[in-house]
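Here the structure comes first, spelled out in structure tokens, and everything after it is commentary.
Yeah, one chain of the complex is gone here, protein chain that is, but the others are all in their spots.
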Amino acid sequence: MVKKHMKIDSHLDQIERVGRFVQEAAQDAGFDEMESYACELAVSEACENIILHGYGDDSTGEIEVSVRTEPDNITIELWDDAPPFDPANSPIKLDPSIDDPPIGGLGLVIMHRVMDEMEYNRREGRNQLRMRRSRKPPS
Amino acid sequence: MVKKHMKIDSHLDQIERVGRFVQEAAQDAGFDEMESYACELAVSEACENIILHGYGDDSTGEIEVSVRTEPDNITIELWDDAPPFDPANSPIKLDPSIDDPPIGGLGLVIMHRVMDEMEYNRREGRNQLRMRRSRKPPS
Amino acid sequence: MEINIQGYKRVTVVTVTGRVDSVTYSEFENALQAELEQGKVNIALDFSGVEFISSAGLRVLVNARKTVKNAGGRIVIAQPSQQVTETLEIAGLEVLFEQFPDRETAIAAF
Partner (left out) sequence: MEINIQGYKRVTVVTVTGRVDSVTYSEFENALQAELEQGKVNIALDFSGVEFISSAGLRVLVNARKTVKNAGGRIVIAQPSQQVTETLEIAGLEVLFEQFPDRETAIAAF
């Protein structure tokens, strides 16, 4: 089991760093390139939402990221001090219609489709989002 | 001064050999790739005419090829035993009209445009065609 | 992100390389917008060099598709990188954008 940790300011241009951090951890856990990319994508969407919707215009916020990997498993935790929001249980529409595709809501769709489990807790006045994914057997 | 000689049967598939022979000689004489290619093309046209128009259906004929090179100069001689024909002084139309481009006559046009001099002689009952080209100053 | 635009008779090829995300999407959006305003409604996106595309980039795509469709045009993707194909599939949007294996076949489809 490996644990890694990082922290960013609530700036959009910091997301790339988190993405890379998660992607590398996923590869270390034995995920293939596209599975690792998917984890990078999901966590990037989560951070974007925290920065834009959670902190809003406030760029003095922070996001803490911790990643725990075991062989074939990755668990990512995001902590922020923005107002409470539960992405794990927000209603999402997983099957967009072709005639009227959604413009909004893609971020949550991506997070839910990539991750096997999403768990939200409000702890000590902070948002805690825990996301887990296991490596898929090669199809 | 270098002299080289070869002989082919009056088969179309032998022309490639003559072309390569001439092209290599031209490169040895210091011609660049496209000038050498032009010499290959001209001599191939000459051989094609001898085989098709000179010998006609008779594939037992021969063409003798001799090449003389000096720095920046190549002289090619073709000998054949077909009926007399003078490609050096045949009428050709060097400026085809765009609206009605020629279908025939291209072989002689190419030979005359590539070569600086063409000289035909009927000697000892054979056709002798001598073609000369000097290297062009780089434009 | 870098954007390169090649206008042809029937199709405009927009080549994007790098990241299309919340930081860069508006540049991409503006480039497409400029083409659409000139009446260029047939677009082939060369996405071979896209390393990362997030929902911010997908939104630009979905919006552009709507605009060109209403104008009788079409937007397709030429030689998508694996990341682009993966993202479209995760988002469930792969049915919206025809994907071609190379620029040539994409261009020839217009």
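A, B and C label the chains in the order they appear, each numbered from 1.
Basically, a residue touches a chain if its C-beta (ideal position, glycine included) is under 8 Å from a C-beta of that chain, and two chains touch if they have at least 3 such contacts.
Values in this document were obtained by computation on a predicted structure and should not be read as measured data.
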| item | value |
| --- | --- |
| Touched by the hidden chain, restricted to displayed chains | B, C |
| Residue of B:Ala25, B:Ala38 or B:Ile63 touching the missing chain in the full complex | B:Ala38 |
| For chain B, residues in touch with the removed chain | 12-13, 15-16, 19, 33-34, 37-38, 40-41, 44-45, 48, 51-52, 94-96, 98, 101-104, 106-107, 109-110, 113-114 |
| Missing-partner contacts on chain C, residue numbers | 8-11, 103-105, 107-110 |
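We take it that only the chains that are shown with their structure count from here on.
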| item | value |
| --- | --- |
| Chain contact topology (line, ring, star, complete or other) | other |
| Identity of the chain that, by mean CA position, is farthest from chain C | B |
| Identifier of the chain whose CA centre is least distant from the whole-structure CA centre | C |
| Interchain centroid distance [CA atoms averaged], chain A/chain B, Å | 74 |
| Distance between the centres, which are taken as Cα means, of chain C and chain B, whole angstrom | 55 |
